[in-house]
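Removed from the display is one protein chain of the complex; every other protein chain stays in position.
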Amino acid sequence: MKYAYFPGCSLHSTAKEYDCSTKAVCETIGVELEEIPDWNCCGASSAHSLSHKLSLALPARNLGIAEKMGLDVAVPCAACYNRMRAAEQELRGNTSERESINKILSAPFEGGISVKTLPEIIGAPDLAESIRENVKKPLSQLKAACYYGCLLVRPPKVMGFDDAEDPRSLDNIVSAIGVETVNWPYKVECCGASFALTKPSIVVKLTYDILRYAKAAGANCIVCACPLCQANLDTRQKDVEAKYGEKFNLPIFYFTELLALAMDLPVEDCLKRHMVATDEVLRAPITVGSGENADKR
Amino acid sequence: MEQPAASEHNTESPTIILGVRTDADFRLRVESLSGEKVMQCYQCGECTAGCPMAFAMDLMPNQVLRMVQLGVSKPVLESSTIWLCAGCETCAARCPRLVSLSKIMDALRQIALSEGKARERNVARFHKIFIDAVARDGRVHEVGMLARYKMAARDLFSDMGLGLRMFLKGKLKLMPDKIKGVDEVRRLIRDTTETPPHPSPKRGGSAAPPPSRRGLGGG
Amino acid sequence: MSEETTTIEQQTEEQKPKVWKPRILGILCNWCSYAGADLAGSSRLQYPPNVRIIRVPCSGRVNPQYIFKAFQRGFEGVLVLGCHPGDCHYAKGNYYARRRLMLLKKFLPSLGIEPERFHFEWVSASEGIIFAEVIAKMTKKLEDLGPFSGVSVVQGVTQINTDAEDEHR
Partner (left out) sequence: MARIGVFVCWCGSNIAKMVDVKKAAEIAGGFPNVVYSADYKYMCSDPGQNIVKDAIREHKLDRVVIGSCSPRLHEPTFQRCIGGADLNPYMVEMANLREHCSWVHDDREKATDKAIDLLRMAVAKVASDEPLYTTKLPLTKRALVIGGGIAGIQAALDIANAGYPVTLVERTPSIGGHMAQYDKTFPTLDCAACILTPKMVDCASNPNIQILSYSEVEDVSGFVGNFEVKIRKRARSVNFEKCTGCGICYSKCPVRKIPNEFDEGIGDRRAIYVPFPQAVPNVPVIDRENCRWFKEEKCRACEKLCPSQAIEYDQEDEILTEKIGAIVVATGFKTWDHSAIGEYGYGKYKDVITSLQFERLTNASGPTEGKVARPSDGKTPETVVFLSCVGSRDENHGYPYCSKVCCMYNAKQALLLKDKVHDANAYVFYMDIRANGKGYEEFVKRTIEDYGATYLRGRVSRIFESDGKLIVRGADTLAGVPVEIQADMVVLATAMEPQTDAKEMARKLGVSTDQHNWFTEAHPKLAPVEALTAGVYFAGACQYPRDIPDTVAQASGAASKVAVLFSKDEITSEPMIAYIQESSCAGCHLCASVCPFTAIDMVEVTDPRTKKPKMVARVNAGICHGCGTCAAACRSQSAKLRGFEDTQILAEIEALAEITSGF
């Protein structure tokens, strides 16, 4: 299985840990990733706030290059996935728009490939075996609230790989490595990522609700698949705690980090970058001595 | 920051004059930009009920749509709401009449920008700076963009602690990547936006605010 | 008998050089369109006197051969009017009519008949005004088209309605 890999801007900076854990896990379970050469930013929520056409054109360039590679695209970042997938769907259906954008592109996109998100790829049934084989240390000390956020599942007609109101893909993946998952109501609520810079007070409120419900459901960590969600929940947690006077101490993991941990892959560097310390939950009620090994790394 | 449009709005009578001053084209313009049929909405309020940002908005999402139905543009284009919509698509996924309010919000932001009416300037500015950054390097370089945004927003000190923490954690990269195909990206941006942003010629990004335009960086 | 016919022919002979007027055959369904034409009458609407109306129970009754026959017999235009979709007294006779007559319209050019000479429309029992307008418009259209030279290729007709044509000649 081989994919054209689109890391997106975040995975090259704030979300490096998502990038390296993704690469490590994919290599281990036999998913080959070839980075799209010279890819550009997908435009994020800014492009479609300014011009609908721009929100199609920026992803189109990447899609065109990937089509030249002859590979479907693997996108780890939920926000990039949303934009890339929306553009793919619209450009495939809207010939005139596609043609007018293709005129500007050096590698045109004709609709020959499609965009997939990492939970969709890794959660595919045919990889289940490979994941199970590679699990060295089941992470049964974790009780996770899987957080999908908005962009991974909505609009359901475009994203469509998982249920929009009660998605299960991340739950299934982390269950396979021994993590217990909780049933909680905030799986798909928005964290306000696009206001991370401009409206911090809003983000703090939204983040608070998410953390609160995760904690109430008995989770000791949150698992996500989006650098924006991770950044919000992780970096803002201190502010939330300060503002609402409530301690959460909920580490926010990328699901790939957990996979890597369970597969005993070197992810120490990743975990160091977390704002909310991870060692406590990972050490917690130790099973099969996995915590110690993780610490050694 | 002075907000002339908003104060004007506030002092005006709240009565909506229909039939006389109704901007009949407004609805059609929103419909053509968004591809949504505005009259399909029957004002149930489900969008408002599920909107995660509603608590911060000045007009509720369904009210925005109502105004568009009536063809009343001013209060909508000058609202905070259209800038506070996170584009989370909760409304679109659940609307019983299959209206995508998030697409309509996109359209309204585009109109507000083109008419220089953006009320939440920081948000509008952020989007602009973001695309400027893409135009500059083809990718977004967080530190450079952040710096430019902070300068433009005259908001240098908030979040300083956070930034420092992130920097120490190795989360912020100092030097930007620039892609080879940046000219192609610039062309894409120029050809698909009504008023293209002007990428600053200097690499690495000076701290200078982007060229001022009414309602955007001009402040 | 022969005397009277002569009179008419003389009359029409006299008129002919004055103004040429197209001749229109109208086939109307009993429940909606014929009633619409009646309403035009009770409302005293004026329309050109060139249409002759045949009443049928339903537009679904209209056999395409009637239209060919009318053109063959020198009518310059043929109109079929029926109930609006959903209003058909027989639920869906008008749908069959639409399907059939749209097909027929496509056929007309191969017979040397301008398709504009045939018109199919929905007219309800309350649309007396529309009926009058349809007649006026049709008349104008046919005047613009000018006299009809007659059916040129007859095989087409035979293809569609072989038996019928021979039986009724």
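Each chain gets a letter, A, B and C, in the order it is written, and its residues are counted from 1.
One rule holds for everything that comes next: a contact is a pair of C-beta atoms (placed from the backbone, for glycine too) under 8 Å apart; a residue touches a chain by one contact, two chains touch by 3 or more.
Small disclaimer: the values here were computed from a predicted structure and weren't measured.
Shown chains touched by the undisplayed chain in the intact complex: A, B, C. Considering the full assembly, B:54 is the residue among B:33, B:54 or B:131 that touches the omitted chain. Of the options A:110, A:129 or A:165, the residue whose C-beta touches the omitted chain is A:165. The residue from C:40, C:81 or C:134 that touches the chain not shown here is C:40. In the full complex, the hidden chain is touched by subunit A at residues 163-166, 185, 213, 216. Think of the hidden chain as still there; on subunit B it touches residues 42-51, 54-55, 59-60, 62-63, 90, 94-98. Contacts to the hidden chain, counted on subunit C, fall at residues 1-5, 7-9, 11-13, 15-16, 19-23, 25, 30, 34-35, 37-38, 40-42, 44-47, 49-50, 52-58, 60-66, 69-70, 73-75, 88-93, 96-97, 100, 132, 163-164, 167-168.
We take it that only the chains that are shown with their structure count from here on.
Each chain gets a centre from the mean of its Cα atoms; for subunit A and subunit B, those two points are 24 Å apart. Computed centre separation for the pair subunit B/subunit C is 60 angstrom, with centres defined by C-alpha atoms. Multi-chain contact residues of subunit A, defined as those touching 2 or more other chains: none present. Not a single residue position of subunit C touches two or more of the other chains. Within the complex formed with subunit B, the subunit A residues making contact are 9, 12-14, 16, 38-41, 43-54, 56-58, 60-61, 101, 104-106, 150-151, 154-156, 164-165, 188-190, 192-195, 197-200, 202, 205-206, 235, 239, 272-275. Listed in rising order, the residues of subunit B touching subunit A in the complex are 33, 52-53, 55-56, 84, 86-90, 92-93, 100, 106-107, 109-110, 113, 120, 122-123, 126-128, 130-131, 133-134, 138-142, 146, 149, 153, 158-159, 162, 165-166, 169-173, 177, 179-182, 184-185, 187-189, 191-194.
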